[in-house]
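Apart from one protein chain that is not included, each protein chain of the complex appears where it belongs.
This part shows subunit A:
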Amino acid sequence: MEDDAPVIYGLEFQIHIVDFDDENNIISKNVLLHQVGEIWHISTSPADKGVLATCYNKPSDSKVLTCAAVWRMPKELEPGGHESPDDSTSPAHTLELLCHLDNTAHGSMACVAWEPAGDGKKVISLADSHILLWDLQESSSQAVLASSASLEGKGQLKFTSGRWSPHHTGTQVATANDTTIRGWDTRSMSQIYCIENAHGQLVRDLDFNPNKQYYLASCGDDCKVKFWDTRNVAEPVKTLEQHSHWVWNVRYNHSHDQLVLTGSSDSRVILSNMVSISSEPFGHLVDDDDLSDQEERRPEGKSQEPPQDSVIATYEEHEDSVYAVDWSSADPWLFASLSYDGRLVINRVPRALKYHILL
């Protein structure tokens, strides 16, 4: 059980590795120092659990430039390493720099995305109006710019967010700039689709449905969460309007894609049940069970309910804007949210719903 939480205040910039022991309900943390600057974005390698990439502000006299780099954690802190962090006052560990993603020619890095299910060698980074594909060579110690593309248009175009699609053997990337969502093919670095005016205001975040290859969720400053079918981008498939301020984050559950988590600067986290557009058709599993398990009898009435999208729960533990939410990669029923005031909240999907989905 692990969670990476960037903490961006103070003079020291730290990465906290928070361990949550499910059985004993104990939370413990390890602190990694990130000395080069405040962290704006963080992402971990899918292949090597000790490797992560950060986007950080490089302090300089008169300008702020956001750079990106790939780091390795000290071995003993790698998640899964059973070293008990008993003494909380132990000196903070330091990250080992693997390489910089050189962006001097391209501008500030907005985010870094690893190729999902890849071998941890391909990274996409978004720098101002450029989308850069890097090849990490020699065990990530060297980053070579493989290809790039850039947005063209009037005004200063700036990417705000990007996601790498888990489908299509990792050849698709979606990016957001201002109110537009674009899809890219990483082989040719050309645009596949473009959703103009996806949101009324700035698009803050994107996420791909892990099970349905054309489905994409987005959220933005218009307080809305929208679900798109990238084959038909004229209209969103579904729109949610539950938050009362900007929605900063939207995340699909990795295994049950009807569960969608959103975090907003109205300091709420909302867990929604999007049954109608999920990959799990309602009642389908029940039919299978009826055929296979004769001895296990469940009330029939349950399966007859029509699928209905609903808000499962609204979490109001945060006192300030929530800037990050994510699902646990180990336990599909666990998620964490982080707010401006530094509060990290770990929550579980309500038990009733969990059983409803599982059974």
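Keep in mind that, in the parts below, a contact is a pair of C-beta atoms (placed from the backbone, for glycine too) under 8 Å apart; a residue touches a chain by one contact, two chains touch by 3 or more; residues count from 1.
The rule we apply is simple: contacts and distances are computed from a predicted model.
Considering only "Vacuolar protein sorting-associated protein 51 homolog", "Mediator of RNA polymerase II transcription subunit 20", "Protoheme IX farnesyltransferase, mitochondrial" or "proteasome endopeptidase complex", the record for the omitted chain gives "Vacuolar protein sorting-associated protein 51 homolog", by its UniProt protein name.
If you put the hidden chain back, the residue from A:T171, A:S276 or A:S321 that touches it is A:S321. Touching the chain that is not shown, out of A:Q137, A:N197, A:N232 or A:S310: A:N197 (per the contact rule at the top). Listed for subunit A, the residues touching the missing chain in the whole complex are 9-12, 38, 57, 59, 61-64, 197, 199-201, 222-223, 244-246, 265-267, 316, 319-321, 340-342.
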